[in-house]
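Removed: one protein chain of the complex. Kept in place: all other protein chains.
Naming follows writing order (A and B), and every chain is counted from residue 1.
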Amino acid sequence: MFENPTQRRLGWLDVVLICVLLLGVAWIIYRVETRLVYNWNWGMIPGYFWFLDPITGQWRSNMLLQGLLTTIRMTIWASIIALIVGTLMAIARISPLPSVAWLARTYVELVRNLPPLVFIFIFFFFLSTPISNQLGLADWARALEGTQRSIVTFLFGPPNLFANFITGTICLALFEAAYVTEIIRAGIQNVGRGQWEASTALGLNRWRTLRLVILPQAIRRILPPLTGQMISLIKDSSIVSLISVQELTFTGQQISVATRRVFEVWLTVAALYFVLCFSLSIVSRRLEARFRRADR
Amino acid sequence: MFHRRSMIAAAIAGVMLGGVTAAVPAPVHAQENLIDSIVQRGVMRVGVGNFVPWVFRSKTGDIVGFEVDVATKLAEDMGVQVEFVPTVWDGMIPALLAGNFDVVISGMSITPQRNLRVNFTTPYASSGNMLAASVQRMPDRASLDDFNDRSVIIAAVRGSTAAAAVQAQLPRARLIQFDAEADVLQEVLNGNADALVASVPKPGRDAATFPDQLYIPVRETFRGTLEAFALRKGDADALNFFNNWILVNVANGFLEERWDYWFVGQDWADLVPE
Partner (left out) sequence: MARHNPFVHLAIYASVMALIVWGVYQGAVSTGYRWQWHRVPQYLFEWDDGTLYRGVLIDGLIVTLQISAAAFVLMLVFGLVTAILDGSPSFVGRAIARTYVEVIRNTPLLVQLYVIYFALSPVLGLDRMSAAILTLALFEGAYAAEIFRAGLQAVPRGQVEAAQALGLSRFHIYRHVVLPQAFRLTLPPLTGQTVSLIKDSSIVSVIAVFDLTTEGRNIISDTFLTFEIWFTVALLYLMLTVTLSFAVTGLEHRMQRTVAR
């Protein structure tokens, strides 16, 4: 804001900050050595990714890797659903029909103000479980065989937890969709009024105006915050462990209980989340930079 | 214009109405017959928590433990497969009530308060709990009564038999509950709680591992808590079946033999690393 922010020479502020940082790190290391009662053992971690099965002599994936895969699967499905629901709700939010707009608004406000846990309980136990029991999802998945079984396993994880995975994913998606709604609505409303008026003057109806004129422009403003929301989704996905979906946080918890290696397990889990989220965050920044260039 | 818009609004309302109405199934549990439906399905779904050595994940990711042996034998005797559904403690009862699994076999202690909400079978286990105290915060105590005081902070796992035992026998102490046993141990090691309570023989082993931080003030165990299967209310047939299965397996020594294997012996130690 004041000077050219790309300057590389070290100023007085840099020197002070470096000193503070070094002192802090040195102090923490000293205190870790003297105060923390803990025997470190990082050796057990790799075995929770892969291990050599002594019976079959083959490498098998273990809980951390399976948990990570479940988190990735759930993120992809939930993002797709959240995008669809969010777009529909955003269009409903700006609808000229008050009742439709109110309903969308109610949905957004409810989700944003309720603790996530409560939202999941209501949705999972009072709506989705009765429906999925009625449809017989769990029994259907359990009865699958051969190729069908492997396809379902690849897309949705272990068949015996299929029903939980599906409902957990939908639940997560509906939760995030409320935030997506607001992002898309803001994007649409940022496109100038003149565009709407010009399109109306050209004789386009509301739907075609949205599809052909408004959304293509809004998408530039929407995409960067949308990837940010996807990062939140990855992190929030740990709440569905409540309904037996065995994602990364859940498996991490199980390993830390079995091994009592709290720090090693949680630091590893944190690193895995960081890799997932940070790569998305880089994508987000690339997109932002590209759109900024395109705007010029 | 007006007509079309009203029709859209009406259509949306109609779709939502239809969706919600379709979503309401007929009450299924009113005349539930759990045993029949398990046998028909050929699979018994068992809700389990995560607590060494009751039920936990081995280093190859398999679900193992005392409960697993119990439920596997139970399913065998019924002639069905067993399917374990690992669930966090907070989700256990809602998932049971929603019909996500048939029975909870997860070291659940019987208390009257809980019994108002779910049915418990005859107890199939009675766990002994023991207290390990912090050397720094409460040295040289030799009686459990020393810990029954408002100023004492005792850590235990939320929902465990140990937490139930503390509430029953040390009602004046301040009980703080964590989600995992490793957290409970770390809490005392870090000097943030005066003592921990857990099922035997773990407190003794912890004290041996960290002799500078932990000691066992009282060798005797707490009065035992009683553990039972938890079922949805309203199915006397299922309750009768499970009760009698437990009675038979107490009489033939199966439950005791498995108990000794998991809670007294150490033959399973290589299921967890190091």
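Rule of thumb we're sticking to: a residue touches a chain if its C-beta (ideal position, glycine included) is under 8 Å from a C-beta of that chain, and two chains touch if they have at least 3 such contacts.
Source: prediction; values computed, not measured.
Undergrad: Which of A:21, A:151 or A:289 sits in contact with the chain that's absent?
TA: A:21
Undergrad: Specify the residue from the set B:42, B:234 or B:253 that touches the hidden chain.
TA: Per the contact definition at the top, the residue touching the missing chain is B:234.
Undergrad: Which residue, A:45, A:72, A:114 or A:287, contacts the hidden chain when the whole complex is considered?
TA: For the chain that is not drawn, the touching residue is A:114.
Undergrad: Mind pulling the chain B residues that touch the left-out chain?
TA: 2, 5-6, 9-10, 13, 16-17, 20-21, 23-30, 32, 89-90, 93-94, 97-99, 111, 113-114, 116-118, 155, 158-159, 163, 167, 176-179, 183, 186-187, 190-192, 232-234
Undergrad: Hey, which chain A residues sit against the chain that's not shown?
TA: Residues of chain A in touch with the missing chain: 1-5, 7-11, 13-14, 17-18, 21, 28, 31-32, 35-38, 97-99, 102-103, 106, 112-118, 121-122, 125-127, 129-130, 231, 235, 238, 249, 262-263, 266-267, 269-270, 273-274, 277-278, 281.
In this text, only the chains that are shown with their structure count from here on.
Undergrad: State, to the nearest whole Å, the distance from the C-alpha centre of chain A to the C-alpha centre of chain B.
TA: So the centroids are 30 Å from each other.
Undergrad: Which stretch or stretches of chain A touch chain B in the complex?
TA: Touch residues, chain A against chain B: 37-38, 41, 43-44, 47-48, 51, 53, 60, 62-63, 66, 96-97, 99-100, 117, 121, 124-125, 127, 129-131, 133-134, 139, 142, 160-161, 164, 241-244, 246, 250, 253-262.
Undergrad: Touching chain A in the complex: which residues of chain B?
TA: Per the stated touch rule, the residues are 5, 8-9, 12-13, 23-25, 28, 41, 43, 50-52, 56-61, 83, 85-88, 90-91, 94-95, 97-100, 179-183, 185-186, 189-190, 210, 212-213, 272-274.
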